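One protein chain is absent from this view; the other protein chains keep their places.
Entry: chain A
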Amino acid sequence: MKTLFKKEVQFYFNNPIGYIVISLFAATINFLFIKDIFIVNIASMKQFFSFLPWVLLFFIPALSMRIFSEEKRTNTMELLLTLPITETQIVISKFLALLSLIVINLILTLALPIYLAISTHIYIPEILVGYVGIIMFSSFFLSISIFFSLKSKNQIVSFLISLITLFILLSISSDLFSGILPKFVQDILIFFAPLSHLQNFIKGTLDLRSILFFLSGTILFIILTVLDLEKKD
């Protein structure tokens, strides 16, 4: 599993695509943050963590669209599935490789809270909990995108299906539906809304329900991906 994990990570650092994705992510995030600090004059990471899901909405499908689609297109899936490595190891290796890349990108944003910590007074544990929340949120979205990458040989199709699905998930916790749906339906949807659960982390709270939501959602889609991979037709 370590071998496959290393191979997947190396792909992104041996090709321009990895650097392009990292640069675009870093540029977007830093721009959004700087806008808040210097233009709106808010010394807080809350807005940053609130923007981040909408950036990850595009970033995660873009990062994961090739992870299985390309293997299906080039038929290296046949090679992979006949090596002494289980389907579970394949999925988890690929998931961890992509999650590592996301974490690397998030580490690159640490300059922002460090700057804030030097120049103003901020509550560091709250920021750390925010980052934990973003990583858990990213894991959940990543597991969904990887699942859809297995569904198509075409990377663009995988990207679009992931994007639409993740957009719907983000939308159910936004104000988009508040004027349309009955209140009891909204209350049910809120439980399944990733943004609602992320809000707890952004507030600095380690809510067990939110931790379980992201963990179980991630595990569910990893299991679904493994089961799909085990189907041999």
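Things to note:
By definition in this document, contacts are C-beta pairs under 8 Å (C-beta built on N, C-alpha and C of every residue); 3 or more make two chains touch, one makes a residue touch a chain; residues count from 1.
Keep in mind that, in the parts below, contacts and distances are computed from a predicted model.
Think of the chain that is not pictured: of "Nickel import system permease protein NikB", "protein-glutamate O-methyltransferase", "Sarcosine oxidase, delta subunit" or "Multidrug ABC transporter ATP-binding protein", UniProt labels it "Multidrug ABC transporter ATP-binding protein". Interface note: of A:Leu24, A:Leu57 or A:Leu81, the residue touching the hidden chain in the full complex is A:Leu81.
Annotation for chain A: contacts to the undisplayed chain at residues 3-4, 7, 10-11, 14-15, 74-76, 78-79, 81-86, 232-233.
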